[in-house]
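What follows is one structure encoded as structure tokens, with my remarks underneath.
The complex is shown incomplete by one protein chain, all other protein chains being positioned as in the whole.
Up next is chain A:
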Amino acid sequence: MNALLALLLRDMRLSIRVGGGALMGALFFLIVVVMMPFAVGPDLNLLARIGPAILWLGALLASLLALDRLFAVDHEDGSLDLLMMGAMPLELAVLAKAIAHWLTTGLPLVIIAPVLGLMLNVELKAMGVVALTLLAGTPALTFIGLIGAALSVALRRGGLLLAVLVLPLTIPVLIFGVAAANAAIVGPAPFGPPFTILCALSLGSLVLGPVAAAAALRHGLE
């Protein structure tokens, strides 16, 4: 348990202090959201209606951006090999890395989402709901992305491949995230079912992601 905590803290320190990887995702999120009104026009009613979708799409792309750092840096300096040879099960080590990654890149997206929602004319009441769906859904993005990161680090040259592999698998998360947000804001449909499915996707990928990622690392880097 100590080793797990140490790894988690180490990864968080690294991503906050070195290279600014943590804030880069949030910055990218900001830019995507700012670009949207230029693309669809500055009609505030329209923006309010598609605001949750824009926020979700921006968060999805931003979380994708930082994914290749998840294993690539550790692979380059050799610490990934140490992790694989260490006493801690690789699945747990991968899980710790993923949690650290979510805390440093996923959580900032959730936190800045309400501010960006203001720019899209999303109501203040609704903004809490959108942030809640992001809070429930972004872990799923990280844990699914974990698989893609593990697959692409084993193959080198995997930067673009990562997006191709991960994006189709994240479609359900996007569907239910936007469905839950829309249900709470405009729709007559109830908020509960899509939100519960969103939570289920996060929990399911929490189980599946580390196992598949550890298998990918074992088979790819032996």
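What we mean here is this: a residue touches a chain if its C-beta (ideal position, glycine included) is under 8 Å from a C-beta of that chain, and two chains touch if they have at least 3 such contacts; residues count from 1.
The rule is short, and it goes like this: contacts and distances are computed from a predicted model.
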Fill in: Protein name as given in UniProt for the chain not displayed, "GMC family oxidoreductase", "Heme exporter protein C", "CRISPR-associated protein (Cas_Csd1)" or "pre-crRNA processing endonuclease"
"Heme exporter protein C"
Response to the item:
In the whole complex, of A:103, A:135 or A:215, the residue touching the missing chain would be A:215
Worksheet item: Of A:9, A:82, A:115 or A:155, which sits in contact with the chain we cannot see?
Response: A:155
Worksheet item: Any idea which of A:116, A:129 or A:147 touches the chain not displayed?
Response: A:147
Fill in: Candidate in contact with the missing chain, chosen from A:31, A:82 or A:171
A:171
Discussion item. Using the document's contact rule, name the residues of chain A that touch the chain not shown here.
Written reply: 147, 151, 154-158, 161, 164-165, 167-169, 171-172, 208, 212, 215-216, 219-220
